[in-house]
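The following block contains the structure, expressed as structure tokens.
A single protein chain has been removed from this complex, and every other one stays in its place.
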Amino acid sequence: MDIGIVGLGRMGLNMAIRLSRGGHRVLVSNRSQGPIDTAVEAGAEGTESVGDLIGKLESPRVVWLMLPAGQVTDDHVDEALEYLEDGDILVEGGNTRWTDTLARAERARGRGVHYVDAGVSGGVWGLENGYSIMFGASDHAAERITPVIQTLAPSPEAGWGHVGPTGAGHFTKMVHNGIEYGMMQAFAEGFAILDAKKDWGTNEAGDEITADLDLGQIASLWREGSVVQSWLLDLIAEALVERPGLKAVAPHVPDSGEGRWTVEAAIDLGVPATVIAASLFARFSSRDETQFASRVLSAMRGQFGGHPVKG
Amino acid sequence: MDIGIVGLGRMGLNMAIRLSRGGHRVLVSNRSQGPIDTAVEAGAEGTESVGDLIGKLESPRVVWLMLPAGQVTDDHVDEALEYLEDGDILVEGGNTRWTDTLARAERARGRGVHYVDAGVSGGVWGLENGYSIMFGASDHAAERITPVIQTLAPSPEAGWGHVGPTGAGHFTKMVHNGIEYGMMQAFAEGFAILDAKKDWGTNEAGDEITADLDLGQIASLWREGSVVQSWLLDLIAEALVERPGLKAVAPHVPDSGEGRWTVEAAIDLGVPATVIAASLFARFSSRDETQFASRVLSAMRGQFGGHPVKG
Amino acid sequence: MDIGIVGLGRMGLNMAIRLSRGGHRVLVSNRSQGPIDTAVEAGAEGTESVGDLIGKLESPRVVWLMLPAGQVTDDHVDEALEYLEDGDILVEGGNTRWTDTLARAERARGRGVHYVDAGVSGGVWGLENGYSIMFGASDHAAERITPVIQTLAPSPEAGWGHVGPTGAGHFTKMVHNGIEYGMMQAFAEGFAILDAKKDWGTNEAGDEITADLDLGQIASLWREGSVVQSWLLDLIAEALVERPGLKAVAPHVPDSGEGRWTVEAAIDLGVPATVIAASLFARFSSRDETQFASRVLSAMRGQFGGHPVKG
Partner (left out) sequence: MDIGIVGLGRMGLNMAIRLSRGGHRVLVSNRSQGPIDTAVEAGAEGTESVGDLIGKLESPRVVWLMLPAGQVTDDHVDEALEYLEDGDILVEGGNTRWTDTLARAERARGRGVHYVDAGVSGGVWGLENGYSIMFGASDHAAERITPVIQTLAPSPEAGWGHVGPTGAGHFTKMVHNGIEYGMMQAFAEGFAILDAKKDWGTNEAGDEITADLDLGQIASLWREGSVVQSWLLDLIAEALVERPGLKAVAPHVPDSGEGRWTVEAAIDLGVPATVIAASLFARFSSRDETQFASRVLSAMRGQFGGHPVKG
């Protein structure tokens, strides 16, 4: 089927290529020309602008935005809506907060355009192995875009789903990432315990036995047959084998938004999310330069004994 | 090589069978006769008692205890040590606290016996697919038992490791389970957020759009291509598909010791383990019948306004 | 000085009385007549409506809204702004989210009205002992309202402060309540540990010594000379003495918004707030009827052993 891809970053370009290879007619638009040329080599058709792209799509049109979340996406939604017509479909595949999605969907609805939000996971290997895709849409729009989703996914039968109405795609992807935060922190804590463990009792002579654990070995052996086996463990094992001790790895951990939104969604819904929140806060702590909370604790302790407890 | 297995529970019996099939001479001992017969059918040799088993092993002997942690294991360690001689090897494969292991290893050392602690993961599928094994041992003992470990493991090259001195096997297995607690809780919180989510803004008419997410669908789609893919997710997906809504699943979650010990090890080492501890405490909460902490909060709130704040 | 109080709930009425007693000319407005009569007895002047109240105040006017947060406050802000004029001051003393305050302050600014947000703490005892007041305002407005603040406060010199620009009053009050959540939870956990403790080793005969701790006694003794002494401890001590065991106290703990907003502010600012968040989530848990997260954990455990770990 016909599909237009707007935004040929790392994700968008590979998706365009995978769709072209999959036999779809893919039109592409991008700010710079280079990625367009690459897509064209793979079988896509280049266009001059969003308007040009939309003009060349067969009706009812399907346009897929694959852009950085925020203002850029917002601007392109508005630009696309200028050209799209009643019954067309606009898919937004960025890491967007689901509440922003609802606001944009309402703008689209005002023009009769179906708005679809797609949470896309998979990274650079998606081109080859397919993308995990969870999307929110009306039943009509879902049915219409299923052929392209099936081409993008790891297989036509698995790794994708129409998970609910518009908004549900980004919401589900957000929680997916929130879970990832918690899993990562569980591994981080566990390996930190292993890393700190040095003493193993005493030998016959009463001397302390000390030995470091080989974390790369442990992570690697868990990859086979253990109950913590997971893609994240694969990453840890490779990192620990490649860079034993991780001395050269900076201990500052960014966060990209989904963790924050997941905790805020939990608060909004009244659902306890202690572990996901603690994982988010551990990242904040890793970047906390002032360490003000610790200073407050220290300062309190410094006052102990110097101040009468009321008897 | 020769090996004696003491304790033919679910794990021990299957390990005896896997070792027999793997070409080892396996002697077995068990309280009841049934499992001995099953092992014998698979090629093992039955014995009358721990003493009998040890007497029939070629020297230097390797005896593997596969018993419930605690008093039963303790008693069998002592019984085995009565018969084992200088240079023999005693392997203990239960879910034992590593500090108990060190104490027993010291008793073994007093008799010249090498003590090996093996953390074994894999469940009923281990017979077919192999067991993840992390063990602590002297280099000498490690080398000696490697042939049986390689037979038990998923493959001779992967899924097992000599991770350090005696004690390190159970310590590593303990942390492995601590990580598992954290991962499980991250999934539990994420799916609880998805379960609670019902509203998706308003439609053209201004009516609220409500829809439940299909958690079985979401868990299943994440199994392919997503970054949270893991064995634990596989379990969740199957459970959610088989029992949608999980209404018949009791919300009381036991804990088996390793989570507690992991937090205690973290405290002992001065390593933060907020997420693993919170995961453990979430299990405690699930079984908390008195809910005394909540009553204290409620009682405090009940006093608000009825008690002067000192001006 | 002249001041108009709109909203004579428990807080507003007592504040009006305290201000009247303090020598100010207090005009009051309220939906129902009863509280107006009570205020008038204490020396205030009743009015017919917000417009009437504003018309009778000397210029530049000071109007203090003391209403439930949300729509009611919003409506009254708009109503007051219809009558207020350039240079007048509108004080809002409810438990309002500080972001809502900024939005209303902007509406006020459009009419030349100074907007002041006051966080007020103190409960029913405020009439007698004074109210803790933290407010945000321009320097001009702050100076202007200081006489009434000093009358409301525990003393003219203490228990109140102009803490920053508009918004800072509600922000500071919000964090104050967030801290309160954490303190309450610390007490709740501690007393739950004391409540669960029953065994104290063995006696000469080897029998277990068991004894409950008397929590009312412990809380009471901590009130004098201990480092946890606090107003919240006073409440706990009284509750535990009045209702030993707290059996009749429902373990369902509401939350009023400030805890949620505090965690959201922490997320927004990138500041770790693990304890405050965990305290909030403990309240959610106390009211969690579906216990879905625990069911997910249980369901996972139910699948253990029934699903092959990939070797």
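For reference, chains read A, B and C in written order, and residue numbers begin at 1 within each chain.
Keep this in mind: contacts are C-beta pairs under 8 Å (C-beta built on N, C-alpha and C of every residue); 3 or more make two chains touch, one makes a residue touch a chain.
Since the structure is predicted, the reported quantities are computational estimates derived from the model, not experimental observations.
Participant: Out of A:E106, A:D195 or A:D268, which is the one that touches the chain we can't see?
Facilitator: Of the candidates A:E106, A:D195 or A:D268, A:D195 is in touch with the missing chain.
Participant: Could you tell which one of C:N14, C:S29, C:T166 or C:S298 touches the chain left off the display?
Facilitator: C:T166
Participant: For a quick check of understanding: of C:I89, C:A192 or C:A299, which residue touches the chain that isn't displayed?
Facilitator: C:A192
Participant: Can you name the residues of chain C that touch the chain not displayed here?
Facilitator: 102, 105-106, 109, 121-122, 126, 129-134, 136, 153-155, 158-161, 163-168, 171-172, 175-176, 178-183, 185-187, 189-190, 192-194, 196-197, 200-201, 204, 209, 211, 213-214, 217-218, 220-233, 262, 265-266, 269-276, 278-279, 282
Participant: For chain B, enumerate the residues touching the unshown chain of the complex.
Facilitator: Residues of chain B in touch with the missing chain: 224-227, 229, 260, 263-264, 266-267, 270-274, 277-278, 280-282, 284-285, 287-288, 293, 304, 309-311.
Participant: For review purposes, identify every residue of chain A that touches the missing chain, sorted by number.
Facilitator: Residue positions of chain A that touch the missing chain: 121-125, 128-130, 132, 154-155, 159, 184-185, 187-189, 191-192, 195-196, 231-232, 234-236, 238-240, 243, 246, 249-254, 274, 278, 282-283, 285-286, 290-311.
Here, only the chains that are shown with their structure count from here on.
Participant: Just by CA atoms, which chain is the most central one?
Facilitator: So the chain sitting closest to the middle is A.
Participant: Would the interface of chain A with chain C count as same or different, where same needs over half of all numbers used to appear in both copies?
Facilitator: same
Participant: By number of C-beta pairs in contact, which two chains lead?
Facilitator: Here the largest contact count links A-B.
Participant: Mind checking the centre-to-centre distance between chain A and chain B? Centres are C-alpha means, answer in whole Å.
Facilitator: Distance between chain centres, rounded to whole Å: 31 Å.
Participant: Which integer distance in Å separates the CA centroid of chain A from that of chain C?
Facilitator: 37
Participant: If I count partner chains per residue in chain C, which residues reach a count of at least 2?
Facilitator: Where chain C meets two or more other chains at a single residue, that happens at 274, 278, 282, 285, 293, 304, 309-311.
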